[in-house]
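Missing here is one protein chain; the remaining ones are kept as they sit in the complex.
Showing subunit A:
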Amino acid sequence: MSPVNAVLRRELRSYFVTPVAYVFLVIFLVLAGILTFYAGDFYERGQADLQPFFTMHPWLYLILVPAITMRMWAEEAKGGTLELLLTLPLTLWQAMLGKFLAAWLFIGLALLLTFPIWITVNYLGSPDNGVILAGYLGSWLMAGSFVAIGACLSALTRSQVVAFILTALVCVLLILVGQPQVLDFFSGTLPRKLINAVAHLSMLRHFEAIARGVLDVRDLVYFLLSTLGWLAAGVLLLDLKRTR
């Protein structure tokens, strides 16, 4: 079995041995339900789709993804197991990938467990299930980017609290940066081209396109590249730690 697989299995198991997994799953599912049916006006809209459900996902991830990723490297650095792990025959990329995949798959599981909402909407009406599938895919891809950010920032510090706060901060910036309010605020001071470029960095903009059922290659590439970029930055941080 490859080292990536071994790390992945160990990480996943550690979620379920400690209460992390169950706390996450329960809170994620409860919040997803409440936000969709109450805050999202699921019934009042009178439309058979999951738009209100997916709209809440960035905000759910904002709190819950850092909770999953904060311990990823910080705990290993603090407990000394980092030395054990990195003196085993595997590359930093393999270690990073194993941990990333574990967290990403776990969030995938949480997404799968929201299936009652999908059943509900199919029971009440006849939604476009292709759009819903795209929404799930987009949500999962966005979660991947969030996890990669968390993985990188967890490698930065030995403190899980610091890792959590930094991750949440970066994620909220990336969510908000494309919002009209934020862009308007800067429109007077910054050149238009820069504002446009910054707007394209926004998670929300890319996610909303996919969630509407528009699978644009550019949006997929955005999430893929940002995930890889943050993972690469994390690997770089881990490598830098060895010289410090």
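Going forward, a residue touches a chain if its C-beta (ideal position, glycine included) is under 8 Å from a C-beta of that chain, and two chains touch if they have at least 3 such contacts; residues count from 1.
Following the convention adopted for this analysis, contacts and distances are computed from a predicted model.
*Asks:* Not counting the visible chains, the remaining one has a UniProt entry; which protein name from "ATP synthase subunit b", "ABC transporter ATP-binding protein", "RNA polymerase sigma factor" or "Acyl carrier protein" does it give?
*Replies:* "ABC transporter ATP-binding protein"
*Asks:* For the full complex, which residue in A:86, A:105, A:137 or A:169 touches the chain that was left out?
*Replies:* The single option touching the absent chain is A:86.
*Asks:* Kindly note down the residues of subunit A that lie in touch with the hidden chain.
*Replies:* Given the touch definition above, subunit A has residues 1, 3, 5-7, 9-10, 13-14, 17-18, 79-81, 83-84, 86-91, 242-243 touching the missing chain.
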